[in-house]
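One structure coming up, written as structure tokens, with questions to follow.
Apart from one protein chain that is not included, each protein chain of the complex appears where it belongs.
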Amino acid sequence: MDIKIIKELTKLMRENDLVEMEVESEDLKVKLRKGGHDVTVAPVVQHHAAPVQAAAAPAAPAAAAPAVDEFAGCKQIISPIPGTVYLKPNPDTPNFVSVGAQIDEGKVVCLIEAMKVFNEIKAEAGIKGTIRKVLVQDGQAVEYGTVLFLVG
Amino acid sequence: MDIKIIKELTKLMRENDLVEMEVESEDLKVKLRKGGHDVTVAPVVQHHAAPVQAAAAPAAPAAAAPAVDEFAGCKQIISPIPGTVYLKPNPDTPNFVSVGAQIDEGKVVCLIEAMKVFNEIKAEAGIKGTIRKVLVQDGQAVEYGTVLFLVG
Amino acid sequence: MFKRILIANRGEIAVRVIRACRRLGIEAVVVHSTADRETLAVRMADVAICIGPPAAKQSYLNINNIIAAGELADVDAIHPGYGFLSENSHFAQVVRDCNIQFIGPSSQSMDALGNKGKAKALAIDAGVPTVPGSPGVVKSPEDGIAIARKIGYPVMIKATAGGGGRGMRIAHNDASLVSGLIAAQREAEAAFGNADCIIEAYLQRARHIEIQIIGDQHGNVVALGERDCSTQRRHQKLVEESPSPVIDQITREKMCADAVKLAKTAKYFNAGTVEFIYDIDRKAYYFLEMNTRIQVEHCVTEMVTGIDLVQAQIKVAFGEKLEFTQADIKPQGHAIEVRINAEDWEHGFAPSPGKITMYVAPTGKGVRVDSHCYAGYTIPPHYDSMIAKLIVHGRDRAEAIRFLDQALDEYIIEGVKTTIPFHQRLIRDIRFVNSQVTTKFIDEEFFKAHS
Partner (left out) sequence: MFKRILIANRGEIAVRVIRACRRLGIEAVVVHSTADRETLAVRMADVAICIGPPAAKQSYLNINNIIAAGELADVDAIHPGYGFLSENSHFAQVVRDCNIQFIGPSSQSMDALGNKGKAKALAIDAGVPTVPGSPGVVKSPEDGIAIARKIGYPVMIKATAGGGGRGMRIAHNDASLVSGLIAAQREAEAAFGNADCIIEAYLQRARHIEIQIIGDQHGNVVALGERDCSTQRRHQKLVEESPSPVIDQITREKMCADAVKLAKTAKYFNAGTVEFIYDIDRKAYYFLEMNTRIQVEHCVTEMVTGIDLVQAQIKVAFGEKLEFTQADIKPQGHAIEVRINAEDWEHGFAPSPGKITMYVAPTGKGVRVDSHCYAGYTIPPHYDSMIAKLIVHGRDRAEAIRFLDQALDEYIIEGVKTTIPFHQRLIRDIRFVNSQVTTKFIDEEFFKAHS
């Protein structure tokens, strides 16, 4: 399709300081979101009906969606496995990392409990810099691909 | 939806002398055709499988699609009933009307045979001017809405 | 057998008839309005012919253009579906005068049975119980008062040409009888061009039970059991099931025998439905009216009997003898149909036409969906709002309700509002589950409980 319509819409977004825009007509559906990452590629566990921790999960991505310009260009640390996030080594200690912390490749950023095992989640090769945003809460259920931290 | 995209496309059409254009993206499907009438609103009898006069019918609208600018603003005389068109009163006489003929309200332009009856098709109120194009052939099967003549 | 049939209808029934034609090796010609070019029926048909603009009067009710299309396509027969011209005896006669077979009864029996007053007289002649009421058309308000007092109030005033709840009024005393009669006559004149009304006893707790019959042109008539259509909103059926959970085998057999008797009296052939009202308190049934066409809810009977009614209808119209006798009819299990409409049930069932953006129909054992809809289809505002008929078939009523619950849950329709959420509530309502529904349940009780 013609890029003009998108250009017009992005211009509107810029002029009005919008970070997200959805336009839907009978035949056309446009969804725009500013910034370096799209939350739709990193949703948390979807609970359709009732069972596990239903209420908390679906609300999370919207709430966590950051103002875009601020985090443009940030890299993501994602969960490699479904499980439960722990941000601190044990209940009485501080978090592994917090916003502002400097991290480097191999730095442990959190634990994910899966299959009774606490897996250390480390910053991968190429992930280096400052923790800009923590997108999960202590004890939250995550799935593969859930974005845990933004690093920039 | 934004009209700009259509304008852009029509501009493209104009610049490139196109009469028809289809644009399709994952979410958007645009189909443009120049001229005073859109063939898709006046198809002839659709024969999907084999039975009645199968071959001739579907090809007709494309073949009959006129160069657009020439007939822009023309009015249509359509068939009010499914049947068979006869352009002349009887086999040995000339057509009721031909291209260039001046017609006025009430002028008989053809016959449509339906239910063993030959119905005289007359120019309706407001249809007045010159026959610019004859879109059907003698003996052709038509349905309700098939465009018979363009008058301008 | 016929070579080519014209279907003078639209929507799901047009698709249904095309399927029957395919199974019988018959070519299907579909006529359609300009609003219906993109329909599934047009796409599936062997030939499609446009017959007029969107307004039904100029297309699906346009006898001239339909006949012209039939002659152009050289068809042997016309199937009228339900609604539109399906019970128009003039249409049937014109079709036959053009040497095209009409898939329906003779114009004579259609005339005799299609008119409520005549049909009632015929039922009385045949010895079929009828609701106590006026022997014929009410001649004057005074005549009406005399009859109503004899029957005892409350009474129902009904237009003889009416149907689907139109032209009906309840009167509780002389005053409301007079005003109701005048209003009903005026409404009937406007809607049907015929002001004739009759008066009948009004049953307080009733169920709507109808018998499906089919007759051939050799005098054979077979009853295919009953359908219970008591769940209605403003006299519009919402749910139909078979067997009825409230009648016993003896009553069932009597009703079937009466339905066959009536059909034979009228020399009826074709599929047909004899409608009865069943008085829960008196455990008595009364003849209401007869529908001389295939009905929306015919699928319920197909599921329990295993008989394809539309195919059978085409075969008897061709002159074939019925392939089964009364002894062959042994209904199995329990079937329920719900009508899924594009309507906003929370706002008075307001029509919700528009484009269907996502469509996934349920499937699985015992689940059948008859529909003309698909993702990308736009429901036009010109006709009825039906999206689909969802029919389930279980070993018993409890299993059928469970299948229905799961199928409704699985059904995905986006882009328009549908009555799926209404049906989900309805079939979980204890009154429905326990078969305690009367024909007044939805209008008088359900919405109070669910709002």
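A, B and C are the chain letters, set down in written order, and residue numbers restart from 1 in every chain.
Just so it is clear, a residue touches a chain if its C-beta (ideal position, glycine included) is under 8 Å from a C-beta of that chain, and two chains touch if they have at least 3 such contacts.
Please read these numbers as outputs of a predicted model, since none were measured by experiment.
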Practice task
Please work out which displayed chains the absent chain touches and list them by label.
Solution key: A, C
Problem - Options C:241, C:289, C:370 or C:429, residue touching the unrepresented chain - result: C:370
Handout entry: Absent-chain contact - pick from C:308, C:344 or C:384
Key = C:308
Exercise for the section: Over the whole complex, note the residues of chain A touching the chain we left out. Expected result: 41, 43, 45-52, 80-84, 114-116, 141, 143-146
Fill in the blank from the handout: chain C positions in touch with the non-displayed chain are 19, 22-23, 40, 43-44, 302, 308, 357-361, 363-365, 368-370, 374-376, 402-403, 406, 409-410, 412
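In this text, only the chains that are shown with their structure count from here on.
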Completion exercise
Chain centres from averaged Cα atoms put chain A and chain B apart, in whole Å, by 57
Exercise for the section: Between chain B and chain C, tell me the centre distance in angstrom, where each centre is the average of that chain's C-alpha atoms. Expected result: 40
Practice task
Two or more other chains in contact with one residue: find those residues in chain B.
Solution key: none
Problem - Multi-partner residues of chain C (at least 2 other chains) - result: none
